[in-house]
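Missing here: one protein chain of the complex. Every other protein chain is in place.
Order of writing sets the chain letters: A, B and C. Residues in each chain are counted from 1.
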Amino acid sequence: MRYEAPRTLGDATGMLASCQGVARVLAGGTDLLVALRSGFVEPELVVDIKRIPGMAEIVAEDGGWRVGAAVPGAALGRHDGVCRAWPGVVEAVELIGSTQIQGRATMVGNLCNASPAADSVPAMMAAGALARIAGPDGKERDVPVGDVATGPGVTSLAPGELVASIFLPEAPARSGDAYLRLIPRTEMDIAVVGAAVSLTLDDGGCCAAAKVVLGAVGPRALVVEDGAAAIIGTTLDDDSLAALEAAASAAARPIDDKRGTVPYRRKVAGVLARRAARIAGTRAGENR
Amino acid sequence: MIDVRLGATLRSMAGGRESFPVEAGTVGQVLKRLQGAYPELSPVLHRGVAVAIDGRIYRDSLLQPVPDGAEVYLMPRVAGG
Amino acid sequence: MSLQHVTTTVNGDRAEFLCDTMETLLDALRDRLGLTGSKEGCASGDCGACSVMFDGRLVCACLVLAAEADGRKVETIEGMAGTGELHPLQTKFLELGALQCGVCTPGFLVAAKALLEENPDPDETEVRYWLAGNLCRCTGYDKIIRAVLETAADLRGQ
Partner (left out) sequence: MELEFTTRTTFDKVGTRPPRPDGTDKVTGRALYGADLAGADMLVGKVLRSPHAHARILAIDTSRARALPGVKAVVTRDDFPDIGPEGTVKGEVEENLWDVARNVMARDKALYEGHAVAAVAATSTAVARQALKLIDITWQVLPHVTDVDEAMRPGAPLVHEDMITAGMDPAPEEPSNIAEYTRIEMGDIEAGFAAADVVVEQTFRTEAAHQGYIEPHACVASASEDGVAELWCCTQGHFSVRDMCANILGMDLASLRVTSSEIGGGFGGKTTVFLEPVALLLSRQSGRPVKMTMSRDEVFRASGPTSSTSITARIGATRDGRITACDASFRYQGGAFAGSPVGYGAVCGMAPYDCPNVDLHCYDVVVNRPKAAAYRAPGAPMAAFAIESLLDEIACKLDIDPVELRLRNAVKEGASSVYGPTFGTIGFVECLEAARDHPSLEAAPGPNQARGIAAGFWPNYGGQTSVTVNVNNDGTVLVSLGTPDIGGSRASMCLMAAEELQIPYERVKAIIADTSALGHNDTTGGSRVTHSAGLATIAASRKVIDTMKRRAAAVWDIDVDAVVWDQGCVRPSGANAGDHEPLTFDAIAAMAPATGGPIAGHAEINAEGAGASFAVHVCDLEVDPETGRVTVLRYLAVQDAGKAIHPDYVEGQYQGGVAQGIGWALNEEYIYGSDGILQNPGFLDYRIPVASDLPMIDTVIVEVPNPGHPYGVRGVGETPIVPPLAAVANAVSRAIGQRMTETPMSPPRILAAIDQAP
């Protein structure tokens, strides 16, 4: 295995593109090193992007925030601006592993690992985040975060491409987001179900816009349009939240595995979507 | 005379009989005389036993005195984690 | 197979080693530098027994490639005590019996020190969540949590 730590994005994409065998990007490494150790992947090349200037930075852009691919969770959680704008995204990222994992794991790594249970992905999708993809030709393109993972362990990235940053847009006034997941313990587990809700209230306290996204109940994060529709135009009263719960449970397409059963995941998807919506609503109400 | 009793765990291995009288002064003599006098006990003795004398459990103490009239039980040997 | 040359700083001292690119920082610390205080309990970041500071951040050394350490600063359990003097956390762990088998103890101490540097006045819940990545199978955590809370109070001068 060859280890490279290039100093420019162009070098990084160039190395990835010219590698004949399996190549992997190393950011936080919390998934990659486990895969290496278990022999699950045997790459010919590992490209460490942490020495590329700017990769570990969070910068303000168009009222929102651009988060570099090598920003660890611990840094994101200490960034006042992002915490204020997108508390749900931050709490989702902070749920990834322990304090030690937070010292390394990145939002982009969580996205590109393409696990159906990735915690940060539903929250980023609910926030309308964009992934900036750098290619070997020096070109960059922005795609919705939801378009990066296409199935378990599979992404839409072409050979030589990598995700260089995530753009979190400006959070509208009177908006709030939240992410909840169910794990059997309090920490250190993979989500059995995850639910992210982002919503905006109008001046009358009615829900004007909403996004509901579920994790771990399908091959990739699931947008629940019916769930959003159930709360848009309401004051997030019990009946509308019950309708959201029903819509989320109905939309879930889980599997039976060692972490949970189909009926369990289906039911809990609804419960968490409802609870997340309530938290997001409260946050939106406080956010003037 | 010592009336050796089988703990409930071992009774089924010796045909259900509970009581085996022997003349003995030590744990070693108890085991030796049981072996000679009661062939039905051989699976029990072969398995390995501990001996409880008046409620105190002895695993390997062949020289331990057994007072006349003591309560003597054979039990399975206990280990642990 | 050619080996990678790495120059790094461990507990304030310059350290150099050659390693295979597949080796982790934990492998290098233990096998190349003889610093066996960091333990391998899982090699997957799930137990925290190999907790070290890496450029000022708490990480699992099993999830860092040794090659990544080039030019970085690593702090391990071996560097925690001053010359002839234990760190207050180490003293408190001894005083309260906050260890049994002791194999998880180096990881707990490194992690707890990082916590107190960032938050000198944590409450019980904060300590428990901060240390959730450090598994202990002997103590039930009770005395460990108490030791961290009491050390924090001592350091605040209470």
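Details
Assume a contact is a pair of C-beta atoms (placed from the backbone, for glycine too) under 8 Å apart; a residue touches a chain by one contact, two chains touch by 3 or more.
These numbers come from a predicted model, not from an experiment.
Considering the whole complex, the hidden chain is in touch with A, B, C. Across C:40, C:55 or C:70, the residue that sits in touch with the chain not pictured is C:40. Residues of subunit B in contact with the chain left out of this view: 5-9, 11-13, 15, 48, 52, 54-61, 64, 71, 73-81.
Taking the whole complex into account, subunit C touches the unshown chain at residues 1, 20, 22, 30-31, 34-44, 46-47, 49, 76-78, 80-81, 86, 90, 93-97, 99-106, 109, 124-125, 127-129, 131-146. For subunit A, the list of residues touching the undisplayed chain reads 38-39, 182, 184-190, 192, 258-261, 263-264, 267-268, 271-272.
The working rule: only the chains that are shown with their structure count from here on.
By the count of C-beta pairs in contact, the leading chain pair is A-C. Chain centres computed from CA atoms place B at the largest separation from subunit A.
Here the CA centre of subunit A is 29 Å from the CA centre of subunit C.
Rounded to a whole number, the gap between the C-alpha centres of subunit A and subunit B is 68 angstrom. Centre-to-centre separation between subunit B and subunit C, using Cα means, comes to 54 Å.
Subunit B has no residue in contact with two or more other chains. Here subunit A touches subunit C in the complex through residues 1-3, 5, 26, 29-30, 33-34, 36-38, 46, 48, 50, 72, 74, 97-101, 103-104, 186-188, going by the rule given at the top.
Against subunit A, in their complex, subunit C makes its touches with residues 4, 21-22, 24, 43-46, 48, 51, 54, 57-60, 62-65, 67-68, 70, 111, 114-115, 129-134.
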